[in-house]
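Just one protein chain is left out here, and the rest sit where they should.
We just call them A, B and C in the order they show up, numbering each chain from 1.
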Amino acid sequence: MSLPDYGRAFALWRTAAGADWDRYVGHDFVCQLAAGTLPRASFLHYLQQDYVFLLHFARAWALVFAKSDRLSEMRAASLIAHGLLHDEMPLHVSLCAREGISEEMLQATPESPANMAYTRYVHATGYAGDLLDLLAALAPCVLGYGEIGRRHAASVGPYGDWTATYGGADYQRLCVEVGALTDAALEARLGPDWPRLPRAVALARHFSQATQLEAGFWQMGLDRA
Amino acid sequence: MSLPDYGRAFALWRTAAGADWDRYVGHDFVCQLAAGTLPRASFLHYLQQDYVFLLHFARAWALVFAKSDRLSEMRAASLIAHGLLHDEMPLHVSLCAREGISEEMLQATPESPANMAYTRYVHATGYAGDLLDLLAALAPCVLGYGEIGRRHAASVGPYGDWTATYGGADYQRLCVEVGALTDAALEARLGPDWPRLPRAVALARHFSQATQLEAGFWQMGLDRA
Amino acid sequence: MSLPDYGRAFALWRTAAGADWDRYVGHDFVCQLAAGTLPRASFLHYLQQDYVFLLHFARAWALVFAKSDRLSEMRAASLIAHGLLHDEMPLHVSLCAREGISEEMLQATPESPANMAYTRYVHATGYAGDLLDLLAALAPCVLGYGEIGRRHAASVGPYGDWTATYGGADYQRLCVEVGALTDAALEARLGPDWPRLPRAVALARHFSQATQLEAGFWQMGLDRA
Partner (left out) sequence: MSLPDYGRAFALWRTAAGADWDRYVGHDFVCQLAAGTLPRASFLHYLQQDYVFLLHFARAWALVFAKSDRLSEMRAASLIAHGLLHDEMPLHVSLCAREGISEEMLQATPESPANMAYTRYVHATGYAGDLLDLLAALAPCVLGYGEIGRRHAASVGPYGDWTATYGGADYQRLCVEVGALTDAALEARLGPDWPRLPRAVALARHFSQATQLEAGFWQMGLDRA
């Protein structure tokens, strides 16, 4: 299957992440999810942790908004952060309810170390750096889910809804938009030749490191089984 | 006229700010605006600066979102930040257009020192401190406009739209909500007796200092006349 | 052996962390280190990662300085951050050199996920919160090493220097000072009854979560063996 086209920065960072990227998007958790063989306990554990994750992820996008100085970026970040909170979270809550996980249980979820590891990396990188550092740390999550969804969009079985969501047109469009937002933010600050600047190395490292931590998030799901 | 009831923290902080608060809500710029005697040049200068202000103000509310760890606060902050960007800003742009100030002119506005002073104080206080520090620094703007609007809601004349907006039911409701959000955030972290904690002094100081800088924002309008 | 006396906050947080604390200070890595049975490869891996750790740790103490608004705290934080950079790091570099790890190797160390997890948690918690949040997240590292050192101060064998350092008078004095700094910072902001405030729960959670991530740092050493 062809690679997803989420823009220039993604293509570069994905290549630079190399085997780390493959370990993340091709993680056993993902393969078993797509094949429908993932133990239910793993999926439910993942869903519960994902609730906590979404809160921290929304906060990270709010930080993108706070750290932007261009109106177009502020608007895009606000749409994403607002949508996560007012659309995604309620959807996630009702999905969990269907699985027998109440909102009270979600709110009482003890955050797993692997969950903390990725989200706090994003926050720390974003606070310590600027908007570009933050976007590079966010990219593996947004776009990795897109690549995984796209690859397994035709999966059926018990987790078919999950792959259909991330492989679906809405989520793929979001990936294209986030990729374009990232490319535009880079060019607007560093010019069209930004990949040749020393700073490109640091940005690619944020992407790779966040990718490693995202793989840890999948592993957490498997370990629970 | 009775004092506005925007909650407990506001009442305490307002009292603690004393003469600084009166100098802000009773500033000559405000009196002349209400009386309709404010020079047009002052009002237009204020409108232009207010465009830049709104951008930084929206970013500050996005930071409230990013720094919250309670879902209700995240939702409220997202509604405000999102509303500022997607509703208030377009309204402001069309209001300015009617006054002959194009969006291009707005975007090219050189930010005045008094404008920087208040917004960066809010950002700096919010980044260096926690959610409560940020809310204390934001309160003078949100709630001061509410008190001014309420006091001058019946004003007619060239600036009657302005006073009607801030004295109107929608804005007054926002003030009550922001006051309640602030009170709830304080109690949820510091308990019901928070005004007796040493930290209350620092919070009141943020409010007073931000109040002084807000008065400087009005003065900037007058100085331009 | 009696518990170390590093102040009131530490005693409370340590108790609240419960089994997580025991898993951290009593981790197999630590036991094997004290017993002298830890594989050399594990120790060397730990040393290399610790170099990267120290950089992020020093930055965290610099953030304590930046986020303080009391001169005594600023001074204490500056002494620690400055000392880490100008005393600890050179010591660590020469210790590594004796083990055959050059400064170039140290600087090229790929940061392990467990290493990122703890340090970014501290940074993220500190940036998103205030000084107290940051101190609560820093405490498990500073004071946990103190407790471990104290417990194993009499250890001999290949890693006797390590336990002697952290069990020695200098490091124990630092622990007492950091405990006192933390207690004073809490009281100066939240008053003497701070443990009864709702906020105490959040602070204890930072401590517990950071403790879990610190245990992951030891595990990383073992996994490498």
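Here is the rule we go by: a residue touches a chain if its C-beta (ideal position, glycine included) is under 8 Å from a C-beta of that chain, and two chains touch if they have at least 3 such contacts.
Bear in mind that the values here come from a model prediction, so they are computed numbers and not experimental data.
Annotation: of C:25, C:38 or C:58, C:58 touches the absent chain (contact as defined above). Touch with the chain omitted from the figure is made, among C:16, C:30, C:47 or C:81, by C:81. Where subunit B meets the chain that is not shown, the touching residues are 59, 111, 113, 116-117, 119-121, 123-125, 127-128, 209, 212-213, 216. Residues 66-67, 69, 127-130, 133, 187-191, 196-199, 202 are the ones on subunit A that touch the missing chain. Listed by residue number, the positions of subunit C touching the unshown chain are 55, 58-60, 62-63, 65-69, 71, 74-75, 77-79, 81-82, 85-86, 89, 127.
Keep this in mind: only the chains that are shown with their structure count from here on.
Of all chains, the one whose mean C-alpha position sits at the greatest distance from that of subunit C is B.
Taking the mean of all protein Cα atoms as the centre, the chain whose own Cα mean lies nearest is A. Residues touching across the subunit A and subunit C pair largely coincide in numbering: over half of the numbers involved belong to both copies.
With each centre defined as the average position of its C-alpha atoms, the distance from subunit B to subunit C rounds to 42 Å.
Centroids built from CA atoms put subunit B at 35 Å from subunit A. Per-chain CA centroids place subunit A at a distance of 30 Å from subunit C.
Of all residues in subunit A, those touching 2 or more other chains are 59, 127, listed in ascending order.
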